[in-house]
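Missing here is one protein chain; the remaining ones are kept as they sit in the complex.
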Amino acid sequence: MTTNSKDMRKTWEKIADYFRAHSIWMKWYCTGCGAIEMPPTMTSRFDMEQLGMGPMATPRQADVLLITGYLSAKTLRRVIYSYEQMQDPKYVVGFGSCTLNGGIYFDSYATMTRLDHYLPVDLYIAGCMPRPEAIMNAFDTLIKMIEKGEAKGWRHYQENHDWYRKNQLHSLKEVYVKDEFHE
Amino acid sequence: MNLMNFVYAFLLLLAAFVFQTTLTGINRKVVARLQRRRGPRFYQQFIDIFKALSKGSTTHGWVFDFGVVMALGGIMATAIFIPFGPLKAVPAMDNIFIIAYVLAVGMLGMAMSASGSGNPWASIGVSRALTNMLAYDIPFMMVVFGLIFAFDTSSLSGLAAIQREGGFLGWHVIRFPLGGIVAMISLQGMLGKKPFDSFIAPAEIASGPMVEYGGRHLGMLFLLHEFSTFIEVSLIVHLFFGGGATVAAFLVKYALIYTFLNIVSNVLPRFKIDQAVTFFYKVPLALAVVQTFLIIVVGMGVA
Amino acid sequence: MNSMNKLVEELKGRFTLLEVLLPDQQQLIVDIDQMHLHALLSHLKATGFRQLSLLTAVDWIEENTFQLVYIVFNWDTGIHVLVRTKLPRDKAVFRTITGIYPGAQYYERDVHEFFGVAFEGNVMSFKPLFLELWDELPPMRKDFDPEAYSREKFPERPYVPQFVPKVEVVE
Partner (left out) sequence: MKEVKLFLGPQHPGMHGNYSAHMYVEGDMINKSYALPGMLHRGFEKLMERRHWMGNLALIPRICVIEPDPNEMVYAMSIEKLAGIEVPERAHWIRMIILELARLAANLMAIGGIGAPVGLYTSVYWGVADRDLVLDIFEKITGARVYHMYIVPGGVRKDLPEGIEEEILGLLDYIEARLPEFYDLVMRSPIFQTRTRDNILLPEEVVWELGVTGIGMRSAVNKEYDIRKVKPYARYDQVAFSLPYGPYSDAFTRVDFKYVEMAQSISIIRQSIEKMPKEGPVRARIATGSALRWRVPPGMVYSCVESARGEYGYLVVSDGREMPYRIAVRGSSYPQGLLGVEKYLPGHRIDDASLWMDTMGVCAPEIDR
C-alpha cells in the first residue's frame, strides 16, 4: 500500500482515528482453516476484547474484514460482496500463507494465490495457521497503523477500483453472486 | 417551560447518557469476569459509540434515515420526562401514560426504519420485537394499573415519594412482591436481554433490525439503546424501588438492578419468540392477575 | 471371518462377478459389469448393507475407462463391500442408484461435477455443486492440469528478494 510519510490528516480525523483504532468490530469471514484459531483468540484465554475488538453480525456493522485462510473462487465472490457492503473506513487483514501466496494450495484449481490482487490488504499475518499470539500481535499492529493513519487500503480501493475490478473479473469472470443456479 | 428548562433537560440527558454508557462499560467488564476473561476497558462503550458515529454510512431510502432520527428523537424526548432521582427537567410531566406514549414514538420509528432497509432479516426482527413488546407489556401494564389504582396517582415521582415514606419496607417490591417479580421479568424483556432477546439474536436472524445499519446510523442506534435502557430501568426504580431521595441513591439502585439483570441474562439461553410469548402469558401474566386482584379486591399492601 | 466367507460364496453364487479381492479381513472388493450392478446393490441392501458410505470414481486414463466405486457398509458385521464397475471414458453415462440408496443423490452430483459422469434418472445431478461458473474439463479427470489452470486464472505473487525485511540486530 502506498502511504504518505507526512501526516496530512486534520485534527478531527486524528481524533476519529483514535476512536477507530481502539474500537475495531470485525467481520470474521471464516474462509478457511485460520478461522479455527479465532475462537481461542476471541474467548477467555486470549480475550481479544481487551483491545476493544469484538465480532459483529453483518458486514455493514463491521470495520475490519478478516480473511481467515485460503480463498476459493466461490468464496472470493462473496468476500468482495461483503467488503463492498462495509462502511468506510474499513480494513482487511489476511491470515496465513494462503492469502499471501497460495500457501500449500499454490497449484489448486479452486483457490486464489494472492489476496491483494483483489482486495486492498492492510496487514498480512504469516503462518499456517497463525497462532493466537500472532493474531493478537497483528491486531496490536493494526491498531497502531490505524492510529497513525497508515491503514488506507479502503482509499486505495476507491482510487484504483478499475484495477481491482479488472483482476477480479479476470479470475472470476463474474463478480456478483447468482445463487439460484444450483437449486 | 422556559429556556432554563431546556438547558436543564439537555444537561440531564447528557448525565443520563454518560452514566448509562459508563455502566454498560462496567457491565461488559463484569460479564467478562463471569466468562473468565479480562474484558474491555470500562470506557470502551464510549469509544464504540463515537467510532460508529465517525464512520460513513449508506442510506436505504428516506424511510430508513428518517426512522432512525425519529426513533432517537422520540427516545430522547421520553428520557427528558424521566425524573433523575429528585431532579426533574419538566415538572409535573413524569406521568406514566405520557412516558408510555412518547416511548412508542421511538419504538415505531425504529420499526419503520428497520423495515425501510428492505432486508428480510430486519423485517423478521421487527415483527419479533413487536411481538415481544406485546408479550411483556400486558403483564407489566396490569401491575402498573394496580399501583395507580391503589395510590391514585400516575406520576412517577409521586409513586416514588409514597414508597419512601415507609423506608426500606415501604418499597413496592416488598409490599407487592408478585408485582415486583413481574416487573423484573418484564424489564428483562424490555431491555432485550436474554432470555427475551430473540429479536436481535445474531445466530438466528443476524442481529435482526440492526442488520443493515452501519456507521452513523449504527451509532445513533447505540445512543438510542443507551437512552431507552435508561428510561426502562429508571421506570422500575421509580415504580418499585422507591426512586431516589438523592441522586446518589437513585444511581446506586439503578446500577445494582442493571448489573443484576445483566448477570442473570448471561447465564441463560434465549427463548424462541413463540416460547417467550407463551412464557409471558403464563407465568408473569398469572402473577400480575393475582397481584392486581390482591390490590384491588383485598387491598393487600395498600394501606 | 466366517461371515465374510459366507458372503463371498453367496455373492459368487448369485452374480457373475468379474473379480473378487479381499484387501482386508472386513473388506471385500467385487467387480461387476454395468448391467448387474443395480441388482447386486439391491441384494446387498436387502441383506444388511444398509448404508452407502461413499460413491466415487477413479479415472483410469490409460485404459480409457472410469471406474465407479460404491462402498456399502453393514453395521452389524462391520464389513465394507466395494462394488466396482467400469464405464468407457468417452461415453460416461450410467444409471442412478438413488432408487436403492437415496443418499446417493449428492454423491452422484459430486461425481458428475468432478468427473463428468452422467447419471440418468438423477435430474439434480446435472447441476453444479461445489464449483461455480466452471468452464474447463471436470477437474478430477487425469488430463486436467490444475497448476496450469491456476497459473492462468490466479496470478502468482512475483518473488521479490528485497521483500524480505532486513533483520536488525538489537544490541
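Which chain is which? They are A, B and C, in the order written, and residues in each are numbered from 1.
One rule holds in what follows: a contact is a pair of C-beta atoms (placed from the backbone, for glycine too) under 8 Å apart; a residue touches a chain by one contact, two chains touch by 3 or more.
Just so we're clear, the structure is a prediction, and the values are computed from it rather than from any experiment.
For the omitted chain, the shown partners it touches in the full complex are A, B, C. Within the full complex, the residue among A:80, A:129 or A:172 touching the omitted chain is A:129. Residues of chain A in contact with the chain left out of this view: 27, 29-33, 35-37, 39-40, 42-45, 55, 57, 59, 70, 72, 74-75, 78, 82, 104-105, 107-111, 128-129, 131, 179, 182-183.
On the side of chain C, the interface with the absent chain consists of residues 21, 23-24, 26-27, 29, 50-54, 56, 58-59, 69, 71, 73, 75-76, 78, 80, 82, 101-103, 105-107, 114, 129-132, 139-140, 144, 146-147, using the contact rule stated above.
In the full complex, the hidden chain is touched by chain B at residues 34-37, 120-121, 124, 194-195, 197-198, 201-207, 266-275.
Just so we're on the same page, only the chains that are shown with their structure count from here on.
Note: centroid distance chain A to chain B, computed from Cα atoms, is 36 Å.
As a whole-number value, the distance joining the C-alpha centres of chain B and chain C reads 59 Å.
The residues of chain B never reach two or more other chains; the list is empty. Here chain C touches chain A in the complex through residues 127-133, 135-136, 139, 144, 146-147, 149-150, 153-157, going by the rule given at the top. On the chain A side of its complex with chain C, the touching residues are 73-74, 77, 100-102, 106-114, 117, 167, 170-174, 181-183.
Across the complex, chain B meets chain A through its residues 28, 32, 35-41, 44, 47-48, 50-52, 54-58, 202, 206-207, 210-215, 218.
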